[in-house]
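A quick write-up on the structure given underneath.
For this view, one protein chain was removed and the others were kept in their places.
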Amino acid sequence: MNQLIKFKIDGKECMGEKGQNIVDAAKDNQIYIPTLCNIPGIKPRGACRICTVRVNGRLMTACTSPIAEGMEIESKSVDIENLRKAIIELLFTEGNHFCPSCERSGSCDLQALGYKYQMLIPRFKFQFTDRAVEASHPKLIKDHNRCILCKRCIRAIKDEKGRSLFAFGKRGHHVEINIDTKLSKDMTDEQALEATEICPVGAILKKERGFIEPIGQRKYDKQPIGSDIETLEH
Amino acid sequence: MSKTIVATTSLAGCFGCHMSFLDIDEKILDLIELVEFNKSPIDDIKNFTKMCDIGLVEGGCCNDENVHVLKDFRAHCKILVSVGECAIMGGLPALRNTVPLQECLEEAYLNGPSVAGNNESGIIPNDPELPVILNKVYPCHEVVRMDYHLPGCPPRAELIWDALYALVTGDPLKLPYEVVKFD
Partner (left out) sequence: MNKAIDAIIKKYHQDRTRLMDILIDTQDAFGFIHESAADQIAETLDISRVDLEQTISFYHFFSQKSRGKYTVYLNDSAVAHMHGRKEVAKAFEKEAGCKFGGVTDDGLIGLFNTSCIGMNDQEPAAIVNGTVFTRLTPFRVKEIIKDIRDGVQVEDMFRASYGDGNNSLELIKAVVNNNIMKKGPVLSSDYTSGEAIKKIITQGPNDVIEEVKTSNIRGRGGAGFPTGLKWDFCRKARGEKKYVFCNADEGEPGTFKDRVIMTERPRLLFEGMAVAAYAIGAEEGILYLRYEYKYLQRFLESILEEMRYNNLLGKNIGGKKGFNFDIRIQFGAGAYVCGEESALIESAEGKRGEPRDRPPFPVEKGYLEQPTIVNNVETLCSVVKVIINGGEWYKKFGTRESTGTKLLSVSGDCRYPGVYEVEWGFSITDILEMVGAEHVQAVQVGGPSGSCIGPNEFERILGYEDLATGGSMIIINNRRDILKDIVLNFTDFFIEESCGSCTPCRTLPVLMKDKLVKIIQNKGVMQDLMDIERWSGIMKANRCGLGHTALNPILSTLKNFRHLYLDKIQKEIEFDTGFRLEEAVKIGKLVTNRN
């Protein structure tokens, strides 16, 4: 057993193990901090910034910051929740998220956060960015319209030699995620499914599969995101 | 007490939101006790005959006629509500936003598999009676000020009912989790 640490989230006394990041430690204390780019078990990257919390007056990402003894973490204050909502709205306006026509609708993490924060319209203008749908891959469809550039696929999907099957291209607002055609050519169905599932939105889809769960029985139809960790008022 | 006056329209939409509205079933009897319709496909009044309290707008703006109608609604309604995903973010018609307009029209009328070889005049419909198509499909709130937004494709009947009821009575509106959906 690792060394135990005491800390507080929004005034609530919590305990965690030394070395744990704030998101995981909060989870162990039945506190939900929203995440998008975080994947349990894989080195966090702090790309989406949704999990931003305030510690000692400074904003930091809860997925990359370890807990420390006596740390006082602010997570649900009005301005931080508003910041998270703003980031979700930025993601919605940056890409082209047509929920009604998306296979992932109902079990999409971005959409679920839109529900959680009751995003009715984003405060920002839609960018209607020109993005492509790539269907040339034998097993996968990549719909760049829906990609939120969280890097989950980049970080999680590697071949047996540890080489990345996905990678960023370009920079700034031109950033995109590319798939290695050569390495991923012989992808198994399991790997393709894994890639689909690692994607928090509907940007990576396994071919010949979609709309599996009927409306009403999808992941977030009845239960808000995070309700497996914390009972949320809604 | 005089009844609340409601106007409705479908711009670049599929009338699905109106259909969902009618899905309130027997509550429609309660509704007509509460409100009077003015310009709306429901009663087929074509032009505003008076100032309205509430305007429900389905669909976004894909052509100049949509813009004129929306502006007319803004001018005649005290409260304007975007109903459904198309009004809120362009919805399915906005799928064309990622294709340049010229390419889009040429595909639809000149080069597409269903028209290629059948459009001998090579004309993209241009009758003066036809509305002019906009460069992009715009959500309503990017054209005029909108006061409220009801998400969903279409918004669930009970959401439309609850929202309308709240607006008419001034009661606070509670949005249960199950009802606020983007699809």
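Order of writing sets the chain letters: A and B. Residues in each chain are counted from 1.
Please note the rule applied: contacts are C-beta pairs under 8 Å (C-beta built on N, C-alpha and C of every residue); 3 or more make two chains touch, one makes a residue touch a chain.
In this text, all values refer to a predicted model and were calculated from it rather than measured experimentally.
*Asks:* Looking at A:9, A:31, A:87 or A:119, which makes contact with the chain not pictured?
*Replies:* A:87
*Asks:* For the full complex, which residue in A:39, A:149 or A:195 touches the chain that was left out?
*Replies:* A:149
*Asks:* For the chain left off this view, which of B:14, B:144 or B:168 is in contact with it?
*Replies:* If we include the chain that is not displayed, B:144 is the one touching it.
*Asks:* Considering the whole complex, not just the chains shown, which residues of subunit A touch the missing one?
*Replies:* Output for subunit A: 44-50, 52, 59, 61, 64-66, 79, 83, 86-87, 90-91, 93-94, 123-125, 127, 148-149, 159, 161, 163-175, 178-183.
*Asks:* What residue numbers in subunit B mark contact with the hidden partner chain?
*Replies:* Output for subunit B: 63-64, 67, 101-102, 105, 124-126, 128, 132-136, 138, 141-145.
Methods note: only the chains that are shown with their structure count from here on.
*Asks:* Just give me the whole-number Å value for how far the CA centre of subunit A lies from that of subunit B.
*Replies:* A distance of 32 Å separates the two centres.
*Asks:* For the complex, give me every residue of subunit B touching subunit A.
*Replies:* So the residues of subunit B in touch with subunit A come to 82, 85, 88-92, 94-95, 97-98, 136, 139, 141-142, 146, 148-151, 153, 175-178, 180-183.
*Asks:* Looking at the complex, which residues from subunit A come into contact with subunit B?
*Replies:* Its residues touching subunit B are 92, 96-102, 105-106, 111, 114-115, 118, 120-121, 125-126, 128-131, 145, 215, 221-222, 224, 234.
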